[in-house]
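Here's a structure for you.
With one protein chain withheld, the remaining protein chains of the complex are depicted in position.
Up next is chain A:
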Amino acid sequence: MPVKSYKRIASLIAFVAPAFLFYALFLLIPTLGGMFYSFTDWNGLNPNYSFIGLGNFIEALREDPDFVNSLLFTLKYVLFMVVLQNGFALILAVFIESKVRTKGFFRTIFFMPNMISTIISAFMWTFVFSQVLPQIAEKTAFKFLDQLWIGDPQVSFFSIIIVSLWNGVGYMMIIYLAALQGVPQSLKEAALIDGATPLQTFRSVTLPMITHAVTICFFLTLNGAFKVFEVVYGLTGGGPGRSTQVITMNIYEEAFSNNFRYGYASAKSVILFVIILIFTFIQIGVMKRKEVEA
């Protein structure tokens, strides 16, 4: 028995070690390093730096309105994205699932934007917003299309949401599709015989049966929305001014352009990490409780 368990551990290590080694080397150690630097005033260049305790954290939350504003903007973005991305993905999945013949075609069509890299789709949409839509407005009667889509701080938030959704909905849709296919046909038929309307069936049978997919999708969208960078970078660059600056962009700016305050930027990243951690824990905790087994 002891020999056997030793063997099992050995084979476990043998399989895990290579992956873990790279994981540790390229993710774990740099992460811990970043946390270490968040307590210093290192500028990324000077070999000398000193520990300043929690100074960076206090400054970020108390004396840095740009950081707080970018945090609020990110929260607004997260809220819109989590609701809209999951809503659209679920609706699309349900519609596609009901089309027996053209299922494959629509699935491919809606998933396609996901295969384009985010930054490229952001540049594509920049072109659409600044060139194509005004041209359409000129040629047709849709005058409302001719406006500042990404240059006006009021509108650019929604432009960012549109591009993010266009890019991200397909992936969530695939997950929901997979979950919908796992709902036993017998339950639906039973509901039908009991006289339930399609809407009732969806709410009381289908939805509870796919809660595990909802958990995963919420987790993914929540995480992804907090870490949004490329879409905003490609579309508005955080501008005009800082009106569409998200938190990752604020961190990037602090570390690589302003005063090269690596230590301070690391502290901000740690704050972001903690925020995501808390939100994710709450979300998983709440949703796990609602999951049911077939």
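Everything that follows uses one rule, which is that a residue touches a chain if its C-beta (ideal position, glycine included) is under 8 Å from a C-beta of that chain, and two chains touch if they have at least 3 such contacts; residues count from 1.
One rule holds for everything that comes next: contacts and distances are computed from a predicted model.
**Student:** As a check of understanding, state which of "GntR family transcriptional regulator", "ABC transporter substrate-binding protein", "Probable glycine dehydrogenase (decarboxylating) subunit 2" or "NADH-quinone oxidoreductase subunit D" is the UniProt name of the chain not shown.
**Tutor:** "ABC transporter substrate-binding protein"
**Student:** Looking at the whole complex, which of A:78, A:93, A:150 or A:205 touches the chain that is not displayed?
**Tutor:** Once the missing chain is taken into account, the touching residue is A:150.
**Student:** So which of A:18, A:53, A:195 or A:285 would be touching the chain we can't see?
**Tutor:** A:18
**Student:** Over the whole complex, note the residues of chain A touching the chain we left out.
**Tutor:** 11, 14-15, 17-18, 21, 41, 43-47, 129-130, 148-153, 237-243, 253, 256-261
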